[in-house]
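Only a single protein chain was left out; the remaining protein chains are all shown in position.
Labels for the chains are A and B, by order of writing; each one numbers its residues from 1.
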Amino acid sequence: MPNREFQGYVNVSQIMDQSMFTLRANLASTKIKAALKLAMSVALPKPGACATAGACTLAWMSPDELLIIAPSAEAQKLYSSLDTALSGLHVLLEDVSDARAKFILTGAHVREVLAKLAPMDTHPAQFPVGSFNRTRFAQVAGAVFMEKDDMISLICFRSVQDYVFALFSAAAAHGSEVFQ
Amino acid sequence: MSTRLANHGRLINRSKAIKFTFNGKVMTGFEGDSLAASLLANDQMLMGRSFKYHRPRGVVASGGEEPNALMNLGAEGHFEPNARATTTETFGGLTATSQNHFPSLEFDVGAINSKLARFLPAGFYYKMFIHPRSFWKHVYEPIIRKSAGLGKAPKARDSDKYEHYYHFCEVMIVGGGIAGLQAAKSAAATGVRVLLVEQTAHWGGRAPVDGATIDGISAEDWVHETVVALSACENVVIRHRTQGAGVYDHGYALAYERIADHTPGDGRPRHRLWRVRCKQIITATGAIERPLSFAGNDIPGVMLASAVRDYVVNYAVSPGDRTVVVTNNDDAYRTALRLKKAGLDVPVILDARAEGGGVLMAEAIAVGIRVELGRGIAKVIGSKRVTGVQICAQAGEGAVLEEIGCDVVAMSGGWSPVVHLWSHCGGKLFWDVDQAMFRPDPDKPPLGIDGAGFVRVAGLANGHLRSASCMVDAAIQGTAAAYNATGKVKKIKTAEAEDAEEVPLSPVWLMPQGASYKLRSKAWLDFQNDVKVSDVQLAAQEGFESVEHAKRYTTLGMATDQGKLSNINGLAVLSKALNADIPDVGTTTFRPPYTPISMASLAGEARGELFQPIRKTAMHEWHDDHGADWEPVGGWRRPYAYLQSGETTDQAVWREVINTREKLGLLDASTLGKIVVKGPDAGKFLDMMYTNMMSNLKLGRCRYGLMCSENGFLSDDGVVARIDDQTWLCHTTSGGADRIHAHMEEWLQTEWWDWQVWVVNITEELAQVAVVGPNSRKVLEKLGGMQVSADALPFMAWADGEIGGITCRAYRISFSGELSYEIAVPASRGLEFWEMLVEAGAEFGVMPYGTECLHIMRAEKGFIMIGDETDGTVIPQDLGLGWAISKKKEDFLGKRAQQRPFMDNPNRWQLVGLETLDGSVLEDGSYAIAKGQNANGQTNTEGRVTSTYHSPTLGKGIAMGLVHNGPDRMGEVLSFTKIGAPPVKAKIVSPVFYDPEGEKPNA
Partner (left out) sequence: MLILNCPYCGRDKDETELAAGGEAHLTRFGPGSSDQDFEGYLFGRANPKGLHFERWRCAAGCGKWFHAARCTATLEVFGTYKAQTLEPPRVIKDAITAKRPGWSWRNFS
């Protein structure tokens, strides 16, 4: 499927070359922390935030779940090193690259467009750059990563990617600006 | 006549004349006009007909409280009924038509009802249409339905765009009058986030019209300066054309923004619904003037005094040449003075108070207006337009003292604070005797998340009628709201306002106070629903003592204006009739929205393509391109069947069954739930989840499992595969994936949180294809890559490998009774894999098949389907699945419930096969008829059909059903109901109709 894009007062585009892993593990465990540090050279993200290690992102999904996002080219290697580092520990690591879809919103008004569809406070003081939140986009579950002031990553389930793309495209359409 | 004045007009732009049409007639208005103002400027006082009596009605108000001037606006996809002309902004090309009349507004045959008014009192419908009982359904109801409802229902699909916006702030202020602006300034000074909304297109509310002075400058200038200052604050959002529509729990509020009602087709959304979350809400919603109840107060030309003033000042529209002002308070004198200033005639001011008013009265007398004290209106003369009034003593019974010619009556019965938003979430009111108004009781506010009040009221809405105290109150509320929201304090100077001194009003609930029945039966309370003083009195007399009962009996306040003008007058009349105090009678309940908001704004983006998310598998587009007839399943769309040209759906389904049984079928099984369960305690956990044993499942093997709720009822089923020592993969039904995943998490998190088990739902990671039929092995072998032979991959085994170059996991399982494989591949390669199978399978007669084919094939095999054979009251034992219930396990979810006496009883309805004697197909859900009747006189039943199909394989109807002690009654013939036809006879047989030995899947 081609990378699709919608150009409005905020741009919506789908990102296809990313892999994702779900890691279920007790994130409070020092062994888990050490293993992840070993595999990815990065400290665990705080609740409600992401940590970045090079081109990879670790998103805090819950006290016992991380979402690890990596460029597809590095994914196989990353999976192996994680698998090795975590071996013998009580964890569950699953490739969910194909279960998810990722979109990015870019433009000065990304927070505004998100606020049309997600019941969350998108104000910079409440949701600063680096924040991560699981919420809903209209009628489906979704996750939001505030990458930069003018860029938000959105993650949703694969099966509803058409819906989510259409949803954000409509919200970002010229003429529907909330604040000029 | 009503007309446009030559000069002034606060809100209009005389350089921009615009054309619009009313009832097909082209008219001219100015930019800035409300539609009501434009119509009055064109001498169109008659704007509608009332609901019950079809009486001619003119505009009575100038804002959202308007009961009469309701219009159909626009056409086709932009059509909207029941729009208030007072809150509709006139724009070029606007088309409006009046409502509730036939054949025309001027001549309406329905007006005959008015002549019959004497025979149509309150409760008429209830009393009249109950006898004879049989007439209701076919005679009365159709007639009443036909006459019900104002306006027309739109027929075309709404072609505008709507959206929601989630807004978070600390303080929300509703109302952009001087109190709202001051409250916003005071709150914003602390730096908290403030949202200020105003329902009209203009800031300042009444103050600029009434002419107060604030901080030494005119209210108009102060408002302008304040709006500019607030707009410049980073922490403030101000929004006009945005109504605070409702207040809900925990600081949730709805604001309704009418973005493009006045600029249709400019590409912007028409409405935006702001879903606001805040800590504190201040309602600075002002007050609504009350009408006076005198005979003929509904004749076009009788208007609220403040509205008359608004039309003159804001739009330079004179509602008439000669205006009689009738009042019980000082404020209405402002109208007289304004009219005089505009060069219009005010023949008399009738002040119901014996002592009259204060400085405003003195001013009126000074400019030469005749003022009559202790006087009121006995009756208004005129039919489609006021022609005069008969004057009487307020204290008397209506003896006419004098008749004065006029074409407008400006009435004022005092002011009622707009307490709706305060009340929406439970705020209580108290009766202010001195000002004769219900006011918010500050000791009983709506309570928020912390148990403290979260709504405050400021200014006029809080009972402060004078500008000076209004500003002081607004500043206090603004500062307090910011403090309560965030703990921040910063005091700023409060604007000082000045206006004329006023003396108190004297409550007047009926004019004259001793009005005869004849006068009372022409004194309107509710203009839109035609409720008169006499109706409310009748309701009281007939025992409707509760205000809520009286409301429903008379329909007072039940029209689209929700009684904004009528409620207080109505309950005052009711309290008098009951000889009770007004606060003891109380108000009816205020419910959101404040005024009607569009249905589409509530839907927001959820329309058309975005109405509901549709889950799509990786092969969705292929199915769509190949004739899929879609069926919704658990949020997904699955092909019911693939229609080839010229085929009916049935023919397609039957073809798919035969082809799959004889050759090769492909099913997109991606929607089946796939949940990975892993950990040292995973086996123990699954033994609790499933009725059968999963911990002892061998590596590389699959087992069909059942899940029950704690009630013991069958909840889901599917095949479980043992992946490694600590890992199992559980398949669920298509609709059950999210539910079962949540069910597992729930038990792990809330009951067995010390068990070491992780669960991940990987349903969407994989595309899964069922390759089914005698040729299934051939096509897989042709694609190559892994061993799929009977030895290498026996029935109920799985293996990882590669087929056609794609990494996969292959399961040798069968839900069809044929030789069958289910192959899971990464979803991103699902379509590629599917197309590969289609191509490679051509020589083996491959065809895709849909869910109905799947259903028929499983029914031919006697396999149950969750949702068909189960309905939340069926236990596995009922379905002959006792073999899947472990006897060894001490515990599993549902085990204890299945030991309850009613469950643990062989005397239940149990699964059997059913075969009609004539080969026909039984009706789904039909009942087996038993002897006798139950206590309710209904025929007894002894079973019902749960699945029923025409089996193309067997060439006859087959069914499964639950029959009382069914398995013990093989061969017995039962009668099954058929709607509109005699019962159908069917024989009890084994539910396995096809390949009873089960040899085929083992091939």
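We take it that contacts are C-beta pairs under 8 Å (C-beta built on N, C-alpha and C of every residue); 3 or more make two chains touch, one makes a residue touch a chain.
Everything quoted here is computed from the prediction, not taken from an experiment.
*Asks:* Would you list the chains present here that the left-out chain is in contact with?
*Replies:* Every shown chain touched by the left-out chain: A, B.
*Asks:* Would you mind spotting which of B:Glu746, B:Asp871 or B:Asp968 touches the chain that isn't drawn?
*Replies:* Of the listed residues, the one touching the omitted chain is B:Glu746.
*Asks:* Touching the left-out chain: which of B:Ile449, B:Met599, B:Leu699 or B:Val973?
*Replies:* The one listed residue touching the chain not shown is B:Ile449.
*Asks:* Just one of B:Ala201, B:Ala897, B:Ala930 or B:Val989 touches the chain that is missing; which is it?
*Replies:* That would be B:Ala897, which touches the missing chain.
*Asks:* For a quick check of understanding: of B:Phe124, B:Tyr140, B:Tyr252 or B:Tyr483, which residue touches the chain that isn't displayed?
*Replies:* If we include the chain that is not displayed, B:Tyr252 is the one touching it.
*Asks:* Considering the whole complex, not just the chains shown, which residues of chain A touch the missing one?
*Replies:* 47-48, 61-63, 65, 119-120, 133-136, 141
*Asks:* Contacts of chain B with the missing chain: which residues?
*Replies:* Within chain B, the residues touching the omitted chain are 248-252, 277, 447-451, 710-711, 742, 745-746, 749-751, 753, 890-891, 895-897, 899-900.
The criterion applied here is as follows: only the chains that are shown with their structure count from here on.
*Asks:* Quick check: how many Å separate the C-alpha centres of chain A and chain B?
*Replies:* 33
*Asks:* Any idea which chain A residues touch chain B in the complex?
*Replies:* The touching residues are 22, 24-25, 64, 90-92, 94-100, 115-123, 126, 138-140, 157-160, 162-163, 166-167, 170-171, 173-176, 178-179.
*Asks:* Report the residues of chain B in contact with chain A in the complex, numbered from low to high.
*Replies:* Listed in rising order, the residues are 161, 163-168, 193, 237, 266-269, 272, 275, 277, 604-606, 609-610, 612-618, 635-636, 676, 678-680, 756, 758-760, 762-766, 826-828.
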